[in-house]
Each structure stands twice: as structure tokens, then as C-alpha cells.
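One protein chain is absent from this view; the other protein chains keep their places.
For subunit A:
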Amino acid sequence: MTGLGLPRRIIKETQRLLAEPVPGITARPDDANARYFHVVVAGPSESPYEGGTFNLELFLPEEYPMSAPKVRFMTKIYHPNIDKLGRICLDILKDKWSPALQIRTVLLSIQALLSAPNPDDPLANDVAEQWKSNEAKAIEFARQWTRQYAMNNQTPQPSF
């Protein structure tokens, strides 16, 4: 994919993401499609996801930045705000989107969501239930899934 017809905003964001990456996050545009990013987020320390590396895909729709990027977890994750298809429940990706936000700020928010799951606004209902009824057990599940799916996984992921 060439950069032809790519808005200057996307070019500038991409350049800055590559030059000054966010700690714990890498985002690399696809060779064939400059609107598609391969993202790897490291599980934040002191969270049940610590030690894991989570693959995400991020796509900038035609209307970007007037509408939000589309982001999805490719790596399975046990989290009340992320469902089994990898969809993320995050307000800035929906009605709280603003064009002043960037790929960088979206990824930082996702990183923060891993540190602070919010079972009161769930997407994965079963996980949220578990989180509310027995948080210790839920965290143990999350650690288990991290070991199972998010470690030694930096080969191309099969999609599910």
C-alpha cells in the first residue's frame, strides 16, 4: 500500500508512533494497508495480565478522525470489558470519540483498561459476573488465560 491519498493526519500520527512509541505498546502499519495497524500491548505490571503480550488489530475507517478507529483484541483475554470476539467496551471508541483523540491515546486507554477492569459496565457478562461474585477467582482465571494465550504467542495469530 502506498501512502497515496492518505490524509496527512494519518501520516503524521504513524510517523510519531514509530519514532516515539508509547511504553509497553508497539503499533506498526500493515505493509499492504496503511490504515491497518498491527498492535502489541504488554500486560501492565501489577495486573493479572502482567507478562503477557496481547495482539490487537486497529483499523482507521475512511471517516477517521471524524469517527473512531476500530480496535479488536486478537489474543484471547479474560476481561469483563472485552468479549470473546475481542471487541472492547470503551466509551472513547463509541459515543465519547473526539477527533482530538489519536491512535496513541486510544492505545493508552486500552492499556489503562487492562489495569482497571470495570465489571459494572460489562461486555463479557459471564466474566463480569465472576468478577463481581469472586474477584480473587476471576483474577486467577485472567492470569491463567494470560499464561495460556498471551505468552510465547508472538507468531502470527490465527484468527478465531
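In this text, a residue touches a chain if its C-beta (ideal position, glycine included) is under 8 Å from a C-beta of that chain, and two chains touch if they have at least 3 such contacts; residues count from 1.
The criterion applied here is as follows: contacts and distances are computed from a predicted model.
Asks: Which of the following is the UniProt-recorded protein name of the chain this complex doesn't show: "GMP phosphodiesterase delta subunit domain-containing protein", "Mediator of RNA polymerase II transcription subunit 19", "Protein pellino" or "DNA primase large subunit C-terminal domain-containing protein"?
Replies: "Protein pellino"
Asks: May I ask which residue of A:R9, A:K94 or A:R147 touches the chain that does not appear here?
Replies: Result: among the candidates, A:R9 touches the missing chain.
Asks: If the hidden chain were put back, which of A:S98, A:S133 or A:Q148 would touch it?
Replies: With A:S98, A:S133 or A:Q148 as choices, the missing chain is touched by A:S98.
Asks: Identify the residue among A:P29, A:P65, A:G86 or A:P117 that touches the chain left out of the display.
Replies: Residue touching the absent chain, from the options given: A:P65.
Asks: Name every residue on subunit A in touch with the hidden partner chain.
Replies: Interface residues of subunit A facing the absent chain: 8-9, 12-13, 65-66, 96, 98-101.
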